[in-house]
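Of the protein chains in this complex, all but one are displayed in their positions.
Right, chain A next:
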């Protein structure tokens, strides 16, 4: 039996990116919410809720990048130059916020304030840049002769800016719901407030991005059942089965709002995850089977079978192990976080 290695790897990388988005999403979200915290003490608690796990979360980004490099070198070599400046912004943001975890606790007065600002600034910059990358990816990349052939600012369009705002709102929602799960008292109350605001923002922006995608990219419109543009009438046979995906998103938002109103600490976070899952599935349907949208599909972009096979052998054993110990680490650090349960 021969495995469809390219397909398996496309799936694995899609899963790695999804895991990255939800895992690092909530800790980037904390940084986005940082400026709104009442006190330095609250910020300490916010940071401590993710301090033991953020590094592991970010490793999924390295796997996403490294996996793309290894399994789809052609896609990696086209996308990275195409998205050069947004990738730079993301990396600069991740550096500043990453070191802030340690530096903030080591610094004194002025230094402490500086690294608090850098944590917020870096998180917002990284989230926004990831939105630009996503938007630039969806709108497609110009390819000639297996190489990127566009200009340095091709990614800079109203559409990508809209996607970037949407992702920042979405990460803030993940962060706020995570805080509802992990904190108590005043901070929990603030988190609930932030959840409400960011959920509304996410809902509006997600709807706007969805419509903009259908309008701006006829190929995607056709896939969702609008062969002649949004005004041209809908093909229900195509749209009906796909309608499940936006419905999942609506269900997620309902979980956030209802859970929050009923005083649940866990359901809003589950709801936020569901919203992200829906958005992700929507994207997957929109540009499968492309790894470089509208230019290179996953078969053309794949590494040779012997490379994919070699990696699959190890991955089959190692990935479940990674998931198991990641789950164990989350289990070790489960439960509510208060100033008194700081780690000493």
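Keep this in mind: a residue touches a chain if its C-beta (ideal position, glycine included) is under 8 Å from a C-beta of that chain, and two chains touch if they have at least 3 such contacts; residues count from 1.
The rule we apply is simple: contacts and distances are computed from a predicted model.
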Quiz item: What protein name does the UniProt record of the undisplayed chain give, "NADPH-dependent 2,4-dienoyl-CoA reductase, sulfur reductase", "Xanthine dehydrogenase molybdopterin binding subunit", "Amino acid ABC transporter permease" or "Putative Cytochrome bd2, subunit I"?
Solution: "Putative Cytochrome bd2, subunit I"
Exercise. Out of A:73, A:218 or A:246, point to the residue that touches the absent chain in the complete complex.
Key: A:73
Quiz item: Looking at A:14, A:161, A:281 or A:322, which makes contact with the chain not pictured?
Solution: A:322
Self-check item: Absent chain, residues of chain A that touch it
Solution: 41, 44-45, 47-48, 51-53, 55-56, 58-59, 61-63, 65-67, 69-71, 73-74, 76-81, 84-85, 87-88, 91-92, 94-96, 98-99, 101-103, 105-108, 111, 115, 146-149, 152, 303-304, 306-307, 310-311, 314-315, 318-319, 322, 325-326, 329, 332-333, 339-340, 342-344
